[in-house]
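Every protein chain except one is present and positioned as in the full complex.
The block that comes next holds chain A.
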Amino acid sequence: MSDLRIRFDHVTKCYGTLCVVDDLELDIAKGEFVSLLGPSGSGKTTLLMMLAGFESPTKGRILVDGEVIDNTPTYKRDMGVVFQSYALFPHMTVGDNIAFPLQMRGIGKAEIAERVTRVLDMVQLSAMRDRWPAQLSGGQQQRVALARALVFEPRVVLMDEPLGALDKNLREQMQLDIRALHNRLGLTIVFVTHDQSEALTMSDRIAVFNKGKIEQIGSPREIYDHPSTRFVANFIGETNLLEGIVDGAAGNGVRVRLPDGRHIAAAASDTLADGQNVLVSIRPERIRLDDLHGGTNQLAARITDSVYQGNHLRIQLDEGAHNFVVHLDRKAAQHQPGAEVMARFQPDDCWVIRS
């Protein structure tokens, strides 16, 4: 990691006997966009609140730029926080809200005016400068909150589900906007979300949380294509999981024996011992359907359902031992429920997870 900015060093946070963040380690580099992704109650907000200084760790240390910040009060931490509910000051205009952090830093009037103008331009709200927050739409308020957190050029920007309250179109627009700002300004961003597609779209790295621990951390591609646990495979996107036992090598992967004796060739990250229990994850969009027989990695199945979902066709297969979900191109309209087909997938698209 080039330039270390934040380090969570074995951080634990307990409320009574319940530890909502459990011995967690996480390094974030300067200029990195890291998403914290996980189900509700997994401790994402708690971690962010500890970084911002609203909560203190029960155990462990947090370092920023090499310094332990546990005893630094929030107002000296120099971190911009965007709250899920925006937390704009209702008694100040948009311009005054954005000027607030600059005033707190004793910056001169002229410079404040200039910087507010610049950041308002950036979030395309120049016309709203003298409005009250209550007169803005949700998306506009969100951008004001963003502008306020960015205008003082903080070391880190923390965002706690900032897009949660927006409708889908606006949310996707804002995702791209924030991403573009990140690239342009080289910001270090920690972004909390429980929307997996949001995390995939925006992040350099995603940390998948489960019960106060990080299950896996990596680039969106790593997380999606090579999940390391059943939880991650299930949580990020839809997948088909087959239980089996490792039974020798195949190419640069392994052969997995299914309970009924058939074999699947699959890719794996590291060497696995024969006889080990594993799961094979196959993404729905990586499965092809045809009626040719022969070759590896194919299973005979019957179509039980076929649903048109706009950008793809979602097909349910019954293979006897398993139910499969397959996403096909929406033009593949010939598949009707009841038809017998062969489900086929490349060894590269089958990923082995230790179970």
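Following the convention adopted for this analysis, a contact is a pair of C-beta atoms (placed from the backbone, for glycine too) under 8 Å apart; a residue touches a chain by one contact, two chains touch by 3 or more; residues count from 1.
Assume contacts and distances are computed from a predicted model.
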Protein name, per the UniProt record, of whichever chain is missing from view ("ABC transmembrane type-1 domain-containing protein", "Electron transfer flavoprotein subunit beta", "Phosphate ABC transporter ATP-binding protein PstB" or "NADH dehydrogenase subunit E"): "ABC transmembrane type-1 domain-containing protein"
Touch with the omitted chain, as defined above, among A:Leu24, A:Met50, A:Met79 or A:Ile112: A:Met79
Hidden partner chain, touching residue among A:Ser56, A:Gln135 or A:Thr304: A:Gln135
Touching the absent chain when the full complex is considered, from A:Arg7, A:Arg115 or A:Arg148: A:Arg148
Residues from chain A at the interface with the omitted partner, ascending: 52-54, 73-81, 83, 85, 87-91, 100-101, 104-105, 132, 134-135, 148-149, 152
